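Here the complex is missing one protein chain, while the rest keep their positions.
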Amino acid sequence: MSREDICSSLACSDAVALETLINSLIARGTIANIEMIRPPSTGTIQMQVREPICEERFIVGDALVTIAEVSVNGTLGWAMRLGGDANAAVAAAVADAHIARVGLEGVPELAELISYTQLELNRTEEREWTEIRETIIDFEELD
Amino acid sequence: MTLEATVNSSPTTIAELVGHRTTETFALRDEESKREIRRALLQAVCIPGYQVPFGSREMPVARGWGSGGLQVTLACVGADDAVKVIDQGDDEGVNAVNLRRLVTMSTGIDETTEVDEATLIQSRHRIPEDDMNENHILILQVPVPEPLRGIERDIRELARMHSEADYSRMWVSLYEDKVRNGVITQSTGYPCLVASRYIVATTPIPRWDIPRLHQSKFLTLFGAGREKRVYAIPPYTDVEPLTFEDVPFEVESADGATCRLCGSSESFLVEMPGKQESWSCSDTAWCRRQRNT
Amino acid sequence: MGYAAARGGLNAILTAENLVRRLRDLDPSERIELDQFTGRLRLLVDRVMGESGLWAPELAAMALRQGEGDLIEAVHLLRAYKSTLGRLDTAIPVHANDIQLVRRVVPAFREPGGPQILGRSTDYTARMLTTTDRDIVDANDSTITLDTALKTRPGNSRMSDVLRDMDLLVDRRRTDDPEPFDITRTPAKPPAPRSALLSSMARAETGALVNQWYRNILGPDGYLHEVTLGEVRHGKLPINVRHPMTGGSVNIGSFRATEVEAIEDLNGSEEDRTRFDVGYGFCFGHNERKAIAMANLDIACYRDGAKSGLEQSLLMTTDGLDSAGFLEHLKLPHYVTFRSMVERKVAVRRVADGKN
Partner (left out) sequence: MSDTQIEAAELSARFLDLHESQTVFRLLLDALSQPGKVFHLPAELVARIPVVEVPILALLGYDTPFSLVSGDSSREHLIARATSGRIVEPAVAAYVGVCDSRIDLLPMGLCLGTSMRPDTAAQVSVQVNGIFTSATESTATLHVSGPGVETTNHVSCDGATTGELDFLLRRDWTAPRGLDMWIIGVDGSFIGIPRTSHVSAGPSWKKGVS
């Protein structure tokens, strides 16, 4: 799994589960020497869409995000999550730094959370499509 | 930082690490958007009367309710300022009260009703009767910044007319008004030529206030939030109401009426309908001082 | 400092605010939870986000609750909140083709490339007010399963591509990739690039845009004719940003949008009569009315060039907060200006009397 894939998963994982897990890793001493590089800040990111007619970009609006940067034992970590949850953003940044330092196999608990998040996302997708595909208008072949 | 110190000061939870989030805010807006208005204002003072576009943001008050004036005030205000806010000349008008509390609440600066004590004066529809000087900035709220809109609606044509100072149609319209009605019927927001170059909309302030903009000692900044424009009249700048040689510019007359509270006939008076002795000063702080001295 | 005793203005304001809060917050019914807005009033939440230009479902729900369901008020609260936030980054531009469809209707063809998906729609539902609870769905109800339906999501072919393949579409694709116009930083006024027009319409008040469309169909100064819709879509698009330490793309989630292609029959003397052109609509959330109006107005404005005032109307009169704010400011005190107007009436009358 690439670092970007891990961050994607951390960005979508359950906020409470993530924060609780990181707290317990800190309590156990697995993660230590955390420094705040960029305190969590809630703001907007500009959303550009490329439309298909003229292949032109335009700005559809902004999205609300929270961003944070930390270092864990000197390794930098970063996170951006949708919404305004500062704790979750910091927890994700700590996770990013820690995984960047020790690798995903070095923290099985985090690896588990990440794969569970992936699984849940896929399940939601499947459930959604199973429902929607029933609304496809089915035409008989016109031979 | 030594390793030991890091370990000792290490937080034990994410919540502790995040701590109490303190982002310093002053005057409601983020720094970026204040700088943007400041850049527009610096162009505005250098091109007297020219409408400078800026990226107006949403304020906690509706567009059309002084959001432009408020953005200008918040871009200018510093910790040492004292602000006076009036609406129709009245410090206690509901809109004045509302805007003033937004400014003071978000900055902690002093508020005052006295022109002498104020450095920033935000106003809708009036210029205070008191003399102002180089230490004052007057900030006027502008609902419609385009003085030519009555004669032209097309934005591109309006831009051309201003860029070429082609104001002939404005003169024709004033002339027709005079011929048809015997007087120029424009009541407030009387069009004026600034520094012999741009015609501006004078917010709407009454004609009574227009002569006070000419060669004034103070800087006037105009903010139109909904239409996303700012413009300025620097101190000691010519402001000439458009009129004809044989038609002198007339301010509002009240036919010798006096204020029922202070007895003055030297201020702009407003009327209560259907009553005897029904006039009073629109500038309430000025009126109060007349009574007390 | 010399601040005179309040004469009641402030007191009246504070009491009026308090009355609003009391009636809203102390109503005997249960307080509405935020997830009830996002779950049960999703179309309302979508409209608030679209007209605010901010994807933030929970904040939109808060705004609706605080504004007692007044849409314009909620949009105002959300945009004013946005004004206090810094812009942290720009997401990697997303191509409309990356949409993951949950609905797709193609009126222009019976069997377009790819499926017609009704998705979640009340288009064909009888508009009968349900006055009892009998019709509420039981969680155990299972939907009918058809074996013929697609097991996997279809590819993303779109009508404009089909028309292009048939050589029936005027090719307006650009290769210069201009930076998009940011209407929140620079006010858009004519002449403006198309990206400014698309942004303005994406943020416009839905009713205002629908009215612009209808007025141009039926009003005294119509500039557009009816299009054939090529695509009406609702779906999900990824939000991707760059990881600052690796430079790689990170997917932080997704947003929903409605997308429309409007096929225009070119009939002008200067136009290519052998081909069609397509207008484009795209807005936050599920809001087909708005996206359809937008697509039709996009192509109408392009064909119009600078001949009529359509561009100015779209850029400058469709923002809900602009129009509502200015309309409502008429409630503010205007007695100084009115006094000046009365004085001019008297002056005109005096001149007239003198003449008679």
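When the chains are written out, they are named A, B and C in that same order, and each has its own residue count from 1.
What we mean here is this: a contact is a pair of C-beta atoms (placed from the backbone, for glycine too) under 8 Å apart; a residue touches a chain by one contact, two chains touch by 3 or more.
Note that the structure is predicted; figures quoted are calculated from it, not measured.
Engineer: For the chain that does not appear here, which of the shown chains does it touch in the whole complex?
Structural biologist: The undisplayed chain, in the complete complex, is in contact with B.
Engineer: Identify the residue among B:Thr12, B:Ser163 or B:Ser265 that touches the chain left out of the display.
Structural biologist: Answering carefully, the residue with contact to the hidden chain is B:Ser163.
Engineer: Specify the residue from the set B:Ile14, B:Val61 or B:Val77 that touches the hidden chain.
Structural biologist: The single option touching the absent chain is B:Val77.
Engineer: Touching the hidden chain in the complete assembly: which of B:Arg35, B:Arg180 or B:Arg291 does that?
Structural biologist: Reading the full complex, the residue touching the unseen chain is B:Arg35.
Engineer: Looking at B:Ser56, B:Gln186 or B:Thr237, which residue reaches the missing chain?
Structural biologist: Missing-chain contact among the listed residues: B:Thr237.
Engineer: Provide the residue numbers of chain B that touch the chain removed from this figure.
Structural biologist: Here the touching residues of chain B are 24, 26, 31-32, 34-36, 38-48, 50, 52-53, 75-79, 134, 159-160, 163-164, 195, 197-198, 215, 219, 232, 234-238.
Please note the rule applied: only the chains that are shown with their structure count from here on.
Engineer: Averaging each chain's C-alpha atoms to get its centre, pick out the one most distant from chain A.
Structural biologist: For chain A, the chain whose C-alpha mean is farthest off is B.
Engineer: I want to compare two interfaces, B-C and A-B. Which one has more contacting C-beta pairs?
Structural biologist: Between the chain pairs B-C and A-B, B-C carries more contacts.
Engineer: As a quick test, compute the distance in whole Å between the mean CA positions of chain A and chain C.
Structural biologist: 28
Engineer: Roughly how many whole angstrom separate the Cα centroids of chain B and chain C?
Structural biologist: 32
Engineer: Approximately how many whole Å separate the CA-defined centres of chain A and chain B?
Structural biologist: 47
Engineer: Listing for chain B: what residues touch at least two other chains?
Structural biologist: Correct list: empty.
Engineer: Can you tell me which residues of chain A touch two or more of the remaining chains?
Structural biologist: If we look for residues of chain A contacting two or more partner chains, we find 41.
Engineer: Contact residues on chain B for chain C in the complex?
Structural biologist: Residue positions touching the partner: 25, 28-30, 32-33, 36, 53-60, 62-65, 67, 82, 87-98, 101, 110-114, 117, 124-126, 143, 153-156, 181-183, 185-189, 204-208, 226-229, 250, 252-254, 268-271, 282, 285, 288.
Engineer: Would you mind writing out the residues of chain A in touch with chain C in their complex?
Structural biologist: Within the complex, chain A touches chain C at residues 2-4, 7-8, 11-12, 41-65, 67, 69, 76, 78, 80-84, 100, 128-129, 131-139, 142.
Engineer: For the complex, which residues does chain C have touching chain A?
Structural biologist: Touch residues, chain C against chain A: 49-50, 52-56, 58-59, 82, 85-91, 93-97, 102-103, 110-111, 115-121, 143-146, 148-153, 158, 160-161, 172-175, 177-183, 194-195, 198-199, 202-203, 237, 239, 241, 243-246, 248-253, 255, 257, 261, 278-280, 282-284.
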